Each structure stands twice: as C-alpha cells, then as structure tokens.
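All protein chains of the complex are present and in place, except for one that has been dropped.
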Amino acid sequence: MKLGIAYYPEHEQPEQWDVDYGKLAAAGIRSVRIGEFAWTVLEPRDGQFEWGWLDAAIERAAAHGINVVLCTPTACPPIWLVEKHPDVLPVNKQGRAIGFGARQHRSYSSDHYVLHALRIVNRMAERYGDHPSVVAWQLDNEFGGETKYDFSEGARNAFHRWLEERYGTIEALNERWGTTFWSQRYERFGQIPLPAPIGADVHMWHHPSLELDFARFSSGSMVRFASLQAASLRPFIGERPITTNAFMFCWGDNLNWPDLFADLDVVGMDIYSNKPHEIAFYADACRGVLGKPFWMMEYGTGTTELERDMQIVRERGCSRFYLFKMKPFPWGQEQGGGKPELVTLTGEPSRNYGIVRSYAAKYAGEAELTETERAGVGLYYHFDSSWSYQLAVADRIAYPDYIVHNVYRHLYEAGVGTEVVYTANQLNGLRTLFVPLHQIYDAVLEERLIAFVQEGGKLIITSDLFRKNGDNVYLRTVPRLFFELLGWQENNFPGDAVAEASVLIRRHKSSKGETWLVHRGATEEQWKEIIAGIIE
Amino acid sequence: MKLGIAYYPEHEQPEQWDVDYGKLAAAGIRSVRIGEFAWTVLEPRDGQFEWGWLDAAIERAAAHGINVVLCTPTACPPIWLVEKHPDVLPVNKQGRAIGFGARQHRSYSSDHYVLHALRIVNRMAERYGDHPSVVAWQLDNEFGGETKYDFSEGARNAFHRWLEERYGTIEALNERWGTTFWSQRYERFGQIPLPAPIGADVHMWHHPSLELDFARFSSGSMVRFASLQAASLRPFIGERPITTNAFMFCWGDNLNWPDLFADLDVVGMDIYSNKPHEIAFYADACRGVLGKPFWMMEYGTGTTELERDMQIVRERGCSRFYLFKMKPFPWGQEQGGGKPELVTLTGEPSRNYGIVRSYAAKYAGEAELTETERAGVGLYYHFDSSWSYQLAVADRIAYPDYIVHNVYRHLYEAGVGTEVVYTANQLNGLRTLFVPLHQIYDAVLEERLIAFVQEGGKLIITSDLFRKNGDNVYLRTVPRLFFELLGWQENNFPGDAVAEASVLIRRHKSSKGETWLVHRGATEEQWKEIIAGIIE
Partner (left out) sequence: MKLGIAYYPEHEQPEQWDVDYGKLAAAGIRSVRIGEFAWTVLEPRDGQFEWGWLDAAIERAAAHGINVVLCTPTACPPIWLVEKHPDVLPVNKQGRAIGFGARQHRSYSSDHYVLHALRIVNRMAERYGDHPSVVAWQLDNEFGGETKYDFSEGARNAFHRWLEERYGTIEALNERWGTTFWSQRYERFGQIPLPAPIGADVHMWHHPSLELDFARFSSGSMVRFASLQAASLRPFIGERPITTNAFMFCWGDNLNWPDLFADLDVVGMDIYSNKPHEIAFYADACRGVLGKPFWMMEYGTGTTELERDMQIVRERGCSRFYLFKMKPFPWGQEQGGGKPELVTLTGEPSRNYGIVRSYAAKYAGEAELTETERAGVGLYYHFDSSWSYQLAVADRIAYPDYIVHNVYRHLYEAGVGTEVVYTANQLNGLRTLFVPLHQIYDAVLEERLIAFVQEGGKLIITSDLFRKNGDNVYLRTVPRLFFELLGWQENNFPGDAVAEASVLIRRHKSSKGETWLVHRGATEEQWKEIIAGIIE
C-alpha cells in the first residue's frame, strides 16, 4: 500500500513548498493529491487561466521525488461564474438557492456550470495530461456530498425529460405510479412537481414513486457529469487512471456507486470513522465495485488509531492510501487549532508523523497491489432499496446503518472475509450470500438467487425481499422465489400471513442449498445469533 | 350498529369489483363509502365529467346488496385546476404555497377553488341525488386535516372582512385588543397581518387576540365551505342524511364541531387509537354534538383489538361503523405492505375479516339505533378556550390531551357514563358537570352554571375559569360566579391571591348544590383522586 497525502500548494508561499515537500519525503510519502478546490486560482477570471504556480508546485514536488494525483477543481465554482450565471447555484428543497461561500454550490443541471467545468477540465488535461509527474486524476470532490438534491428550474426540466425517457407516455406513468390515489393524475410530464416538502401544517409527504425516481435522476445527473469529465480527460492522459473520492453511505448513499465507477478506472473513497468494522465494511465496499484494488483518497491524518486502521484497509485491497491532510487549515470552514495533522499549525511533527514514517520505511520495497482475492461470503448492497427505505415516511429504515451495523459487523467480528456485491452478475464464487432489505424486485436477481441456492449456496434474505416493484409500488402477487427456495405454498407474502414467533421466520433446504428467511426487523443482537448459526 | 367500509372502485379494474363486493357481502358488509378522492377521474378535464365508471361501480355494489355513502371528492383538486388557478393552493405560515402532489391543497378562501368544488358537488347531486343505492353523503374528507391555517393573500383579505364584521371599526379593535402595547395600533383593517411566524432571531410571537381571531376565522372558513356543499346537495337528495368525517382533537381541534355540524344531519368522525378511554371519549364527543346517534366514518380495519373497540363505540351510540379500508394501497403516500386490512395485498382474508363476519352475523337482525340515552355526568369541551391555550406561548396547555387524559380517563375507568357538552344550553339533565380549562368568559354560561348549582348540581371548575374575555384578554374584575358559587369575597382571582396547599383549592356548598375549584395545574393522578371523591 503506497502512501500519499493531500497538499494545497495554493495555500502557501512558494518558498514554503520545499520545506513541506521535504517533510513529506522524509516521512516516506511519495505522492500528493492536489488541485481539489483550486478553480479560483487556476481561472481567476472567466477564461483567463494561470498555470504558473501549479507548474512550479508540481515541478518542486518532482524535485523531492513526489508524484501527483491531480484533481479537477470543479466542486467550487468561483464567484465570477456564480455572479454571471446565477443558475449555476442549485436550489434546496425550501426553494432557496444554495449560497456562495462554502462548497458544492453547483447545479449538475445547469448548462452554464457544466460547460465552464468541462472547459477547465479540458484545459488542465491539455496542459498536464502527459506530465510525467501526474500519475492519476481525481474527479471533483465528493460528488453529492453537501448538495444531494437540486430543486432548481433546470433540474425540474431535466427530471421531466428523464421521466419521459423512462415512462414514454404520461398515461404509462399514471398507471405505474397509481396516481388515481388522491387524484394525482398528470396530463403532461411538465406538470410533475419535484418532491420538495409539501409544507402542510401536519407532516404530509410526496408520492413514493416520485421520490424514488427523483433520487435515481439525481444520482444519474452526477454520474453523467462525472462521465463527461472522464471523457474530457481520456484523450490527453493516456493510460493514467481516473478515480474520484466517494464518501461513506451513512452520510448519504445518494450516488449509485456501480453507475458512478462504470466509466472510471479505480474506486476511490474517503473514510472518516473510528469503528474497525465500519472501516472494514467500506474497504470491502470499495473493492467490490470493480472487483480489484481500490484507493483511499482521504483518511484522517489526525486519527487516533492510524496504524490499526491502515492495516484494516491494506488487508482488504487498498493499494494507495492518501491521508487528509498534511497540516491544519488556519482559516476557512475547516480551520483547526488544537488537533494536529501530520504536522501541527506551527509545522512541528505530530505523533502520527512517526507512525507514517515507520510504515513507509517498512513497506518501501513493496510492489503495488494489482489484484485481490475473492472471499466466499457476499453481502448485497442495493441502492434502489436503500433509497426506497430512506425516502419512506411510515416505513423508514436507515438502510446503510442496518447493512453495516446489524449485518456486516458480525461477519467482521467473526473474522469472515466478505465481498460486498451490487449486481446480480457479481455472485460468482460466493458460497454464502446475505441479501438483507432488498425491497425492490429484480427479475434477473430472482433467477440468479434461485440458481445460487440450487447450486449449493447458502442464501439469507429478509421478509421484505421483493415486496415492491421498480416503481416503488407493492407487488400484489408472491414471486416464485418464495416457492422455489422456501417451499412457500401460500398465496400471500410471508410477513402478511405469519405471526412470527422468531425473527428467523423460516429455514429451508432446497436442492443442494439452503435459505434463511429473517424478519426485516431483526436487531443487531438477533442478527448476531443468526449469523453465528450460519457461518459456524 | 351497521357495518360499512371504505372502497375505491376507481383503483381497480371493473372486473375486480364483483370479486371485491363478493368478499364484502360474504363478510356481512352491506355498505361502502366511495368517491372520497375521485375528482380527477370524475372530472379529468375542466368541465368534462365522466360518470360511467361510477354508475357501474354503484350498480355492481347494488347487485351484491351493498348500498353507498357517496363522498364529495373536493379534498383533492386536480392538476388542471391547480395549474390554471394557482390561487387554489393555500399558503403555509412560511409563505410558501402548499404544493400539488398530496392532499388538502386547497384554499377555502379561493373563489376559483370554491366555485369548481361546488360545481362538481352540484353535478354529483344532480346525477346521484335520488339514486336508490346512494343512502347518504359525506362531505369532503377531514376538513382542516393537513391544512389548518391558510396564509394566502385570499385568506388575508377574507380575514380583514371577518375582522371588520366582528369589530365594526378599527378603533374598536385597537381598544379591545389593547394594541397600544408595543405600538401595535392599526389605522385600517387592511394593515392587520396574518399571524405567520415573526421570524426574529429570538422566538417572538404574535398578539394573542390576533391569534385567537385567526383561529376562529380559519374554522369559520371551513364551516362556511361545508355549509355551501350541504346547501348544494339538499335540493337533490331528499331526506338522505349528510355528514362529514371529522378527526381527533389531539391531531388539531381547529374546526369548531358545533358550528360544523349545525347544518349537517349526522355527526361522523374518524378514530385512530388503541386506547380504550380515548376511543370512548371521541364516541361521547360525537354523540354530544347533536345529542343523538353518530356514525364512525373511518376505523382502522387492521387494528389489533377490533372487537373490543367496536363494543366501546357501539355502547356509546354509534349507529353505523365504517372501516377504513378494504385492502392496503400498493402505491401512493398511504401505501402499505405487511399490515393487512380486511384482506391482504394479495386479496387473502385477514384475521379481522373473521371478526367482522362474526359481528355482522350476530347483529344482522338488529334495527338501526335512532336515539340515545343521556348520562348524568357532563364534561364541557370549549373550542375557544382550547385554541386560546394552544396558541399561547408562555402559558401553553395541550387542552385536548388535558380533557381526554387528565379528566375524562378517570370517569371512563370508573365506569361513569359521560356526556360531552359544548354549549350552555346542553346542560339539561346533568347532575354533575366538569368544566376544566374554560378560560374564556361566557356570560350565558356563567348564568347557567350558577343556576345549575342552585338547582342541586355538582360543578367542578378549574382556577382559570373565566380569566379571559372573548378577545383573549385577561379580565380585570372577578366574575360574580366566584362569589355566588364559592363564597369568594376577595376583589381578586383565586389563583392570584391564594398560595394553594392542595390542588383542590376550595370546595363549597351553596344552595342545593356544590362547587369544586381545582387548580388548573392538577396532574392526571391528582384529577384521579379528586374525581374519585366526587363520584363516589
């Protein structure tokens, strides 16, 4: 696992660069991640680019034997762009433009934003694409981190086009959503509201099919923007890999990872946690997307158990490990005083400086990891089901927490290596598969699960499996999987008919395999017991 | 008690109707409540009505021996109306229009809304008014359920007219409200704001006289709209009764029941509770308004103690009992999966299906209840006092909870039959009367209470009785009731002068009767003890 760190040359006087690079090199750090929020200093005025400082900062790094992951700076449009084109700003669910002054103040549905962002990406690609020191690219920063949903006019129009593409006719949408309920029928796509709060005196919410589709559209808008950036880079960067830094699902899993990384080369993410099982889960979740080593793009330098945490992600296929960040920021929203990073505010080495240096020394000769082994136990993560649960009102479940803490934790603590899988075609090689809370029906997956058990697999599902179709509407017939795998004979869903005495509703052998049906309300403790019974 | 159920023919394919009606008839259910939210399918375009499906749905019900309570569908204006006349939408207290996409998105002060609503009511009345299967009408659905207060320009203008009617001159309003306080004097009614949040950095609120009047105006707007609907129906429906489905006070008692039901024929309401004393209270509250049997318009079919609950309301004068609803909705805001109604999502009978069938079989020959007996103990519910307390800031009391849980509960649990009364002229026949938290002075009631005790009644009042006048302003002289009934000699209110050792501040015999003065802060436990001492 190679070490790197976030560094902000634009925050320093040029004469400081050599001092800082020297300290990094002395610690054994040979890579910096730079440029992430530098739009305003790269393009201080519309169309006027200033590359000199970045040329020099990269050159000085190289002089210290430090290479560069260059970030596109698109997460923070400069004031001149916002002022000239106010539609660049996204609009929040209360209908107010998200103000300038922080970050992620950009609407993925604003043509002005997208065009200006792609222009600077293109210019950076032209200039640094074949630079020998620039070894990889990171797109943007934490897509969808602060601004998850955009209620602007531009987003509304784009959503209408998205719906038209999905449903074809408004009659089909009305039929599939069931808009006869509460007289919600639409005559044209253009009438469909965005799911901003209804605003009644008593809590009242939007139609669940609308909510789920808007979540899909929002994720898709970000994926499309990422893919456009990647396409802008490709012609200039040769074989250099492109990644981005996704963040933890518990802060909002509003961006569909398999979609996002389909056009990228490496999975990259930021983990901020002090819970070993949570760190391990996200490492497994990263490796699972593309089934190969991943990069940690941010890991808190000041964390208290750095050595342990590096070991956890290293064992799970992390091939490059970027700390965030070299030193505390004295100013700005992330300013910090008392808590040191690699060095303190006055530039003194911190406790973790020593840990990093030891690690680097120990593994200096190690080759970069290029492939990973596959575990025999799988855990399915399904974004649509997660959104369906998190957007619900009466039936809300914190899906990411359930997956990580109710289920994954016990596998981790029992020492079971786990693959996180996202699609039906990732089940190869698994002998045991957990599919909790997969509420949304998927015909391909249904066939695959039946085959999985028939071939001898152990399958663990929950009582809500396939309760809803892809439009977030409850099914009115029981899918054949229940008969095939559980020997279920009733014309009714398990949860409707059975007064369960135990959260393990049924355990059934069929063909060469076996299926466990667990009540979706099973607690962390109950899952612990169930899992112990399966993996023993 | 006759059984009925909510059914939505517009949610089904016509071929399903016979299946569903068959299951209802087999359970002994002979009445369906339909049409509640069907505006968009009855009038899919402005002025174009489609009656065919409803004709057929009523006809098929009749074929199964099932009659119909027809609901006016006015709670959900269709998208074409909202799009054409945006003033149809009410505005919430933050100043935002309440969006299309849920229900109750209608301003009672919008002429466009009222005219279109009355048009479809009128057309339904013409078509179904003398239909032999249509045995009664329900107005709208839960008036004021989600949208309690409307801060639209239309509402503001209507409120100004309402104030002018109440006060005559702005000088009178200034004088009665005491607007000299904080320099709030108005020059014209048109200057008076609606009591939307002030929005200061520190919580700051509106003038209490303005708040109470706006609550009265808001209730009045709904009452006026209900009365207009009733008047539209009358010429066409002969003797068929009109009701509506009011809801529980604990969800907002913002609609004055005696006013609402004054122009209707039967009190109807929706109860969702699993507390026996709460169910009983609302049954008594229903019977009390018109002093005769009432209808349960919605009772949760999936409730866990259906048999017990049916008995509670039956004993208290419920003559028709409509369950809500036949089956779970697969889509829309009220979608439900695991919890069955009369049947499950796949159409299988639920546990309560059997309970309903047994009940229907047992009471099949019973005649419909036409009158009720009067209990000897009364409990006064006063909407103005309730609003005065609930709109207050420093002095807020959850009036409905106090009435139901602090006071009524102990009467119920002691097995005391109770009349809920609302006006001074409903005291006849009572021997004991509880008047808790009646903060607003009422001269007629004062005379009536004095007479009540003089004639031998037991009267229980709280220390805040008649502390404020009808403008929500504290009185500065002590009403004579305190002298007459409590022998109170001081030129001061009890609560101001006495350091109470007990929450039973005073107990005083006068003439043939007796009066108990209880501190308004008495807890549930303290009320239990006091009530035990009175009813023993």
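Order of writing sets the labels: A and B. Residues in every chain begin at 1.
The rule we apply is simple: a contact is a pair of C-beta atoms (placed from the backbone, for glycine too) under 8 Å apart; a residue touches a chain by one contact, two chains touch by 3 or more.
These numbers come from a predicted model, not from an experiment.
Across B:Glu341, B:Glu419 or B:Asp464, the single residue that touches the chain missing here is B:Asp464. Across A:Tyr7, A:Tyr21, A:Tyr128 or A:Tyr149, the residue that sits in touch with the chain not pictured is A:Tyr149.
Here the missing chain is touched by one residue of A:Gly4, A:Pro77 or A:Gly178, and it is A:Pro77. Listed by residue number, the positions of subunit A touching the unshown chain are 8, 10-11, 37-41, 44-45, 73, 76-80, 83, 92-94, 96-105, 145-149, 251-252, 328-338, 340, 344-348. The set of subunit B residues touching the chain not shown comprises 94-95, 177-187, 191, 193, 195-196, 198-202, 204-210, 393-395, 463-464, 467-468, 471-478, 490-493, 495-497.
In the analysis below, only the chains that are shown with their structure count from here on.
With centres taken as mean Cα positions, subunit B sits 48 Å from subunit A.
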